[in-house]
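One structure below.
Complex shown without one protein chain; remaining protein chains in place.
Right, subunit A next:
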Amino acid sequence: MSTERLRMTGIVKRFPGTVALDGVELSVRPGEVHCLLGENGAGKSTLMKILSGSYRPDEGTILLDGQPYTPATPHAGLAAGVAVIYQELDLLPDLTVAQNLLLGRTPRLGPFVRRAERARLARRALDRVGARFPVTAKVRDLPIAAQQLTAIAKALTADARVIVMDEPSATLGESELLAVFEVIRSLVAEGRSVIFISHRMDEVMEIGDRATVLRDGRAVGVYDLAVTGADEIVAAMIGEAGELVGATDRPAPGGEPLLSVERVHVPGLLDVRGIEVRPGEVVGLAGLGGAGRTTLLRALFGDVKAQVTARLDGRPLKVGSPAAAVRAGLALVPESRKEQGLMLGLSVSRNAAVGALGRPPWLLPGRLGRRLTAPALADLGVRAAGPGQPVGQLSGGNQQKVVLAKWITRGGIRVLLLDEPTRGLDVGAKADLYRQVRHLADQGVAVLLASSELNELTANADRIQVLYEGRNVARFDPRVSAENVIAHTVITGATP
């Protein structure tokens, strides 16, 4: 027998155009809480999907308790003793806890469910994680922490030896998190192994025994958390990139701010104060997932109920709805272009024109649309078979340009809100899109750019606001501050 519970060696996973994992090593001992750390896109999720059986690695081997482990499906992985608890819990909300816990393994007598037996088995599973709520409760009615415990109990009914918890704290409050920590400690006391993924260093330092840090698809170090400081680990996550990468040499635009946000408040979620954007300026919003970037943009756009105290061009900004925001001169390029940005079945020109038709003469939208959108589509260099091609057939970069074209065609944009505009785009398309954004800024538009790719922010923003747990905690000038300093703030919420 090996003293290792799990050994992943030389794991390589390629996706079209990119190498997600480039020879990753991961070793986990029995009875250990092993933390997996890394910035967005470092490869944590991909690695765990390989471990669970959702993905097959292109190269590399996995040993589980010394035996080769090659799960073809998540179900096979679970049967072999590897359970993954994802952030989006895979529970059925309208069923009871007992029904969820024994889904697919319901005790029966002929065609009938043995309810008493099911309740007994479910109770035993809940007791093991120290949960007190009744097994007859509907999952939907439980608080998030109780749902989290249910998911853990479900993982344990399969007698998992390795339990992966993907950012459980993202949805938990302080006291709820402590309850989950208790369970983790009792699990490892039984000799099970827990792989704990989190962005929050304080949690990692509290619960973890060792940590593996991933960066750019490689494991850059394994640390004993009893003797290593948080700063050293954060430095490993960020890497050496100490040089200034702010490619914007031009002086920061001066003058009065066009958009001046005094406060945006969504109780319990967001409390951002004092963000100003001048005409011609691109202000980046950095932050971890859930830090509030999207909520801030949607609140400004009137799409989230929020108390917004802001001024546009000196006048109070009142936005009760997206339609009102558009009238005030705001434009949003939403996070999901397919679900929120475009009407995929309609043509390029119809998509680009739809914002510009709300004024007289109200007639002949097809012909008018083609005429109105032609300049913007040409300037942006949208590549399509013609203006009549359904926008769903275009590449991601061209789709995103059609979203931009919609706002340019409408005209009168004062403030452009961009939410993860380059998600899913290749390198060339990203650069092209940022060129177009900068071009708009040069015409006097104030731009708020939210992105989880910090290097894109440092390369394209004039200033960067860092959001952490719903607050803007720091402001940087990418010409002056090094990227690793900003990254440290993004992860820890405090400047180094």
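Keep this in mind: a residue touches a chain if its C-beta (ideal position, glycine included) is under 8 Å from a C-beta of that chain, and two chains touch if they have at least 3 such contacts; residues count from 1.
Operating definition for what follows: contacts and distances are computed from a predicted model.
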Omitted chain, identified by the protein name its UniProt record gives, among "Ribose transport system permease protein", "Acyl carrier protein", "Monovalent cation/H+ antiporter subunit A" or "dihydrouracil dehydrogenase (NAD(+))": "Ribose transport system permease protein"
Of A:92, A:113, A:178 or A:323, which one is in contact with the hidden chain? A:323
Give the residue, chosen from A:222, A:344 or A:485, that touches the chain omitted from the document. A:344
Can you tell me which of A:354, A:408 or A:445 touches the chain that was removed from the display? A:354
For review purposes, identify every residue of subunit A that touches the missing chain, sorted by number. 301, 303, 322-323, 325-327, 332, 334, 339-346, 348, 350, 353-355, 357-358, 362-366, 369, 374-375, 377-378, 381-390, 393, 406, 410
